[in-house]
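Note that one protein chain of the assembly has been removed; the remaining protein chains are unaltered in position.
Let's look at chain A:
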Amino acid sequence: MHEDRDAGAPERGGDEEGLKVSRASLLRGAMAAGVALPAMGLLAACGSSDDEGSTGTSGGSGGSGEAYAGALAMTAWEAYPDQIRANLAAFSKQYGNRVDLTLIPNIGYGPALQTRLQGGQEIDAYYNFAYNSTKFVDAGWAKELNDLPGVEEMLDDMFETSAARHKLPDGRIVSVPYFSAVHLPMYNAAQLRRAGFARPAQSLSEIYDQCEKLKADGVRAPYAAYWTKQFSEEYFILYLVAEGIVPFDEEGNPTFQDDAKTEGVLDWWTSMYQDGLTARSILTDDPGKHVAAMAQGTSTYFTLHHYFLKEIRNARGPASSDVVLDYRIPGENGQSLQIGEVVQLGAAAEGGRADAAWELLKFYGWKDKDGRYGTFVSWAESAALLGPYPGLFQDPQFRRAFPDYYDLGQLERAFEASQVVPARVLPWYSSFQTKVGDRIQAMLLGQASVKDTISSLADDAKNFAAAG
């Protein structure tokens, strides 16, 4: 055996020599490839940089006022992606800057964006939730917009209430609008008529009474609302505002607990759920399911953003055409809550690139170069969304975008009269928002009393505000 091996040794040795060479070659080859590939990438990057540089000044080196003709980076969530692309193409056409769009799915957008910004990704403009906007400025991920050309004009052009979403009580301007909407009740007029009601409910107790009758008449879950954990806070504030309760003072301190009517709101909420006037599954039902319930006629009332009427009508269910909007939220003063998300200016860009990014924000959140509310008109056409500008409501193209089942005059008045609740953009507010979901759902399930829930919520708000 050994002899056999030894006899074969020189030959194997020869093979191994060959192998040695090939190993070395392989390693050398791999090293060479390892060096060459990034270098090629670098060269390619240099090439593309040159291409861009040929048409303008690099953002990093140019001072403010120097034109930047390179690409801008924008990040958005995946709502109407084709329309986003069309809007950005329109921007490129007017201003000459290409915009590289990154889309992130709606679910998980916040964490994904946060992670990217924390990791140092350079984004010139990005969608954000209004409640995160101040936090992102404080973190250094978004720029304050004060003193940028046209920003004050933009705020002056807005409805007075809407400006509070973008300009903080301390004077800092943190964002521009992406879209706006207003909470309104949608109801099935035919079902109400059949139940003997001449008009939709105007107070919380009237909703209860009507729903009780509708339930007895066979409507499975008369009242639909988006009462999930994440969304409970928005309803909480909406119902408070409609009752004329001031939820927070100007400094952002909670005041809802001092108003006796708050207890009435939560009592009503609890009764609606516990007495079976909502779907039992309402704590986890998403808007799609409520839209289907309205279109099918298994719910009579649905309170959410005004644009959901379009979805109910487009669903073409047997009851879709019976559903109409009431332009007043049931409650003592009937005011609604205005909502809207925002676009923020990334903190990384400097000089000409930052100027170009600001132009993009103005284009996206206000007017285009021709002075038209082009982006907002496109959102109206796509999804019946609003913008916070009175002038927009006069735009003929914008008006045409709304189907005739919307009374645009009434919608404008409801929007104008609606409140923003400035505390909702303070840096600690998203933490409070999460707690509201926990506490309200526990209350609805009978695990906490209304009184305890109110006092716990007030404590939560104070604690989060104190912690910053």
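Assorted remarks:
Please note the rule applied: a residue touches a chain if its C-beta (ideal position, glycine included) is under 8 Å from a C-beta of that chain, and two chains touch if they have at least 3 such contacts; residues count from 1.
Here is the rule we go by: contacts and distances are computed from a predicted model.
Comparing "ABC transporter", "Type-4 uracil-DNA glycosylase", "cytochrome-c oxidase" or "ABC-type sugar transport system permease subunit" against the UniProt entry of the hidden chain yields the protein name "ABC-type sugar transport system permease subunit". Only one of A:Ala71, A:Ala86, A:Ala139 or A:Val246 touches the chain withheld from this view, namely A:Ala139.
Within the set A:Asn106, A:Thr284 or A:Ser455, the residue that contacts the chain not displayed is A:Thr284. Not every partner is drawn; the one left out touches chain A at residues 2, 5-6, 9, 16, 20, 23, 27, 107, 110-111, 114, 118, 135, 138-141, 220-221, 228-230, 279-284, 289, 293, 298, 430-431, 433-434, 437-439, 441-442, 444-445, 447.
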